[in-house]
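Working notes, beginning with the structure itself.
A protein chain is absent from this complex, but the other protein chains hold their places.
Showing subunit A:
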Amino acid sequence: MRASRAGAAAVIDHQSISMKKISLTVIGLYLGILAAFSQPKPDSVYQSRKLKIEEINLVSSYYHQEGDHAAVTGGIGSQKLTDISNSLEIKLNRYDKKYRKQTWSLDLGIDHYTSASSDKIDPKTLTSASYADTRVYPTLAFSRENEKKGTEFGVGASFSAEYDYTSIGVNGHFSKKTKNRMGEFSAKAQVYLDQIHLIYPMELRDGASPEKLKTGSDARNSFSGTFSWSQIVNQRLQLMFLLDLVQQTGYLSLPFNRTYFDDGSVHVERLPDSRFKLPLGFRANYFVGDHLVLRGYYRYYMDNWGLKAHTASLETAIKVSPFFSVSPFYRYYRQTAVDYFRPYAAHKAGQDYYTSNYDLSEFNSHFFGSGIRLAPPAGVFGIKHFNSLELRYGHYTRSNTLQSNIISLHLKYK
């Protein structure tokens, strides 16, 4: 159901994804509460009083009162007073005593997706053409930036739950810029402690499986280190090198994947309980002009299950106007099969590990499409807090017959 997290080989699980994201950001826990007036000033000689109408309008009439012929603001077209009401926004930063910028952010994400294939786990529950699930994932992050030294560090925590899966994540990151601020090294460590609800295929439940199956839930832990170097070569060209080291332990199979052996028996997929992944990536962004950006990406991936993969992609972003952009993209992907993969009814009995999951088979794929992004200053459709709308369509074809169309929609409210 879920694409594995860091450097996963295959990403497309769903026939269709519709995603809605609401993002709330709170920067700086520095806000005073207006109600908390703790000003002990009993002897104040000033009293609140109701203003007269000319006092309320003092600003707009200030230089135009009787006798004031100097009229500082008169006579010039652009002098029309800007209406101040509700138009001022203050962005808060918090610096500590050493002038380091501290930022807190709290994000609440809500994904809602529908998937045609997840219905097939238990056909009896099938009530509609597709299954829908909602995922809620709050994250909390803190970072501190020392602008003088060009360093930043941060820590974060996240929680995510969906019907068959809960995940707790913690992470820390550190980055340092070079003296001329053109290069930046960054390192990030992440730990995810996940619990998977073991939901087996219908006919293999209640002891019907040839093997003894664990019931309840099982752990899957991921540890990853990400190292990157980004370099601004010049105003137009930016490069980035990426290295990930990922170790996963625990229940790494998918409990609802069936494997048919050559004797006709059906089994639940079984894979080793440890996997080491090593993706190596390279990214280049080239700004052709103000209106065109080329983004290139190549990644080599290998793991100790025998999977090797190459990814190459090119995306262009064409800024038609400051508020409207189009971004066509193409991605090519090729992978070899894991050592434990055999197609349908080709596995022989007596092996330790077996899977017929075609995500782990040898294949190549093409993924192309385009996104459009609207971010008008007055809000999308004139709705003030509706910041941006991004619609992406992609067509995905895979050599082993999987085809899909993916439409995703990102809406941002602020």
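Here, a residue touches a chain if its C-beta (ideal position, glycine included) is under 8 Å from a C-beta of that chain, and two chains touch if they have at least 3 such contacts; residues count from 1.
The rule we apply is simple: contacts and distances are computed from a predicted model.
Asks: Tell me the UniProt name of the left-out chain, picking from "ABC transporter substrate-binding protein", "FAD:protein FMN transferase", "SWIM-type domain-containing protein" or "Heme exporter protein B".
Replies: "FAD:protein FMN transferase"
Asks: To test your reading of the contact rule: which positions on subunit A touch the chain that is missing from view?
Replies: Residues touching the hidden chain, for subunit A, are 27, 30-34, 36-39, 41, 43-51, 55-60, 62-63, 65, 67-70, 72-73, 76, 78-79, 81-95, 97, 99.
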